[in-house]
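Got a structure for you, written out below as structure tokens; questions coming shortly.
Every protein chain but one is kept in place in this view of the complex.
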Amino acid sequence: MIGAYPSVVVRVVCALLSPFILMFGLYVVAHGHYGPGGGFAGGVFIAVGAILPRLTLPEELAYRLVPPAAGPLAGGVGLLLFLLVGTLPLLVGGSFLDYGAVEIAGLEASRVRYLGILVVEAAVGLAVFGAMVLIVDVLTGKDRP
Amino acid sequence: MIVPLDLVLFLVLIVTAVLALAVKDLLAATALLAAYSLFAALLFAGVLAVDVALVEAALGAGLTGVLFVIAILATTRHSSPRPDARRRWAVLPLIVAFLGLMLFASTGLPDRGDPDAPAQRGVSQTYLADSYADTETPNVVTSLLADYRSMDTLGETMVIVTAALAAALVLIRRVDDPSDRTDDPRDTPGGDADLDRDLGPADEDGYGGRGPR
Amino acid sequence: MMELLLDRYIYVLVLVLLAIGLYGVLVKGDLVKKVIGLTIFSTAIYLFFIEGSLQEGGTAPVLMPDPENPGEFLNDPLLYVDPLPHLLILTAIVVGVGVVGVALALLVRLYRTHGTLDEAVIADRLAGKAPDIPAADERRDAFDVEDAGDGDA
Partner (left out) sequence: MMMLLPLLFGAVIAVLAGLWRSAAAQVVAVITTASALVASVIGLVTVVADGPISYELGGWPPPIGIEYVLDPLSAYLAVIIALIGLLVTIYPVEAAFDLRPRKGVPLYPLVLLLLTGLMGVVLSGDLFHLFVFLEIYAISTYGLVSLGGDRGVFAALRYLLLGTIGSGLYLLGVGFLYFSTGTLNMADMATQLPAIADSPTVLGAMALIVIGLALKMALFPLHVWLPDAHSYSPPGVAALLAAVQVKAGAYGLIRILFDVFGPAYTGEGLPVSVALTYFGLAGIVVGSVLAIRQTDIKRMLAYSTVAQLGYIGVGIGLATPLALVGALLHVLNHAVMKSGLFLVAGGIIQRTGLKSIPRFSGLGMRMPLTMTGFAIMGLSMAGVPPTAGFFSKFYLVWGAIELGNWLVAIVVVSSSLLTVVYFLRLFERIFVAEPTEELVADATEPSPRVVGTVAVLAASVLAIGLFNVVIVREILMPIAERMLG
């Protein structure tokens, strides 16, 4: 029921806008250490970048840009990534999610934690992106991969 | 000094909330709801919760609005005008009782902004003091989110994935819908309606117009 | 009472918002309005937490660079507002959006079969189709058959 929007202005503006939104989303994910932002907000922005074409462009084009299977896949992979990061310290004797316990040559524990946070934020962003795209897809009735 | 602005924002919030519930046009209600979330985000920013403000603006005002709009386009734009007077009288005492309880409870809260409040002297001191040494991350909310309380974040990620899966389970077309089963018709009168069953003119009240498209 | 209002009007205003949200969920007959009420209710809870996290004289919980030692950061807790409620509310916002997503999916599904989102009409239709299920027990409020008439009117 949601397909190409009648107005060409809207279509063009949205098509031009969405890569920038995607980029802004990536920036927000990566910027979480130093300012407001992080996986959740960033994941939402990236999802909006994918959802905008769905609301305005012709269906085939929008689904070619971000296929419907991307939703569940990204959600699952994001969660799996988070879990794997959490489990990694278990293997070296730390507790679950204790990134500091992983020893990487030349890096202090605090630096390892810093990197751990980055990976976690990325995983969260991926999962949020997937979940949001999936919700929008099922609501608009395009749920089949 | 920002107190009067706070007060104004709060009054605007209350007005938008009431309007969002009152207007008949659901798209207008959604727009008002998004405005409500946006004003809430402004308030968050006003009391320096910048991360929360960002997420509330993106998720609460932005994406929730989009979801509502999509759902309304897929269903109907007009809210059913039917007042439910009896239920209102049953519920109002409950709400008054709830307000009384909350008012009673909030008398024991520390004053807003009190630096000696227990919460300010509690665990968050440790987070603020140690965040940089522990994780090299100046944004304490991030280090809290992804390190000190990362299990919360894992749970939260699971919640959002769960919600997406649940929504998919609700709406996705399933191979074997319950109505296809060999239920005795007398046992389940009417049966469980199929997803695609056409109920015909179910919406004769004149409000069944679908969305603009 | 007056003192409470002046000193801590914020909490009272949050209470008003909570009540509006609850009213929307419990009283409104339209299902979309119920979900809107739910959103108002949860946002009011977020406001409660965030207002409580303020600390007079504090700034946002992003550590400020130490002007005297480059590369170091000021970490005196008195300088910042309480970050923990921020994290809690971040989590709660995401949870809330998830709930809204599921609720809207249920709404769309209901509309596909019933063609309406009036709670009472749907309830009547479900109950009317099933005379062997007693309709009068816990369904007093929304499910009364007499209500069906003016529901469609």
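Should a chain be cited, it is by its letter among A, B and C, assigned in written order, with residues numbered from 1 in that chain.
As a convention for this text, a contact is a pair of C-beta atoms (placed from the backbone, for glycine too) under 8 Å apart; a residue touches a chain by one contact, two chains touch by 3 or more.
Just so it is clear, the model here is predicted, and its values are computed rather than measured.
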{"item": "Contact set of the excluded chain (shown chains only)", "value": "A, B, C"}
{"item": "Hidden-chain contact residue, picked from the options C:L31, C:V62 or C:V81", "value": "C:L31"}
{"item": "Contact with the hidden chain (one of B:L7, B:A22, B:A133 or B:L169)", "value": "B:L169"}
{"item": "Touch residues of chain C, complete complex, unshown partner", "value": "18, 22, 25, 31, 34-35, 38, 41-42, 45, 48-49, 52, 84-85, 88, 91-92, 95, 98-99, 102-103, 106-107, 109-110, 113, 122-123, 126, 130, 132-134, 137-138"}
{"item": "Hidden partner interface residues of chain A, rising order", "value": "69, 72-73, 75-77, 79-80, 83, 87, 89, 94-101, 144-145"}
{"item": "Interface residues of chain B (partner: the chain not displayed)", "value": "101-102, 104-110, 117-124, 126-127, 147-152, 155-156, 158-159, 161-163, 165-170, 172-179, 181-184, 187-188, 191-193"}
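Criterion: only the chains that are shown with their structure count from here on.
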{"item": "Cα-centroid distance, chain B relative to chain C, in whole angstrom", "value": "5"}
{"item": "Distance from the mean Cα position of chain C to that of chain A, given in whole angstrom", "value": "25"}
{"item": "Contacts with 2+ other chains: residues of chain B", "value": "50-51, 55, 59, 63, 67, 70-71, 74, 133, 138-139, 141, 145, 153, 156, 160, 163-164, 167-168, 170-171"}
{"item": "Residue numbers of chain C (touch at least two other chains)", "value": "60, 62, 90, 93-94, 98, 101, 104-105, 108"}
{"item": "For the chain A and chain B complex, residues of the former touching the latter", "value": "1-2, 28, 32-41, 44-45, 47-48, 51, 55, 71-72, 75-76, 78-79, 82-83, 86, 96-97, 99-100, 110-111, 113-114, 116-117, 120-121, 123-124, 127-128, 130-132, 134-136, 138-141, 143-144"}
{"item": "Chain C-facing residues of chain B, complex", "value": "6-7, 10-11, 13-14, 17-18, 20-21, 26, 29-30, 33, 36-37, 40, 43-44, 47-52, 55-56, 59-60, 63-64, 67-68, 70-72, 74-76, 79-80, 82-84, 86-88, 90-92, 94-95, 98-99, 102-103, 106-107, 109, 111-115, 117, 119-120, 122-125, 127-133, 138-141, 144-145, 149, 152-153, 155-156, 159-160, 162-164, 166-168, 170-171, 188-190, 193-197, 199, 201-205, 207-208"}
{"item": "Contact footprint of chain C on chain A as seen in their complex", "value": "34-36, 40, 128, 131, 135, 138-139"}
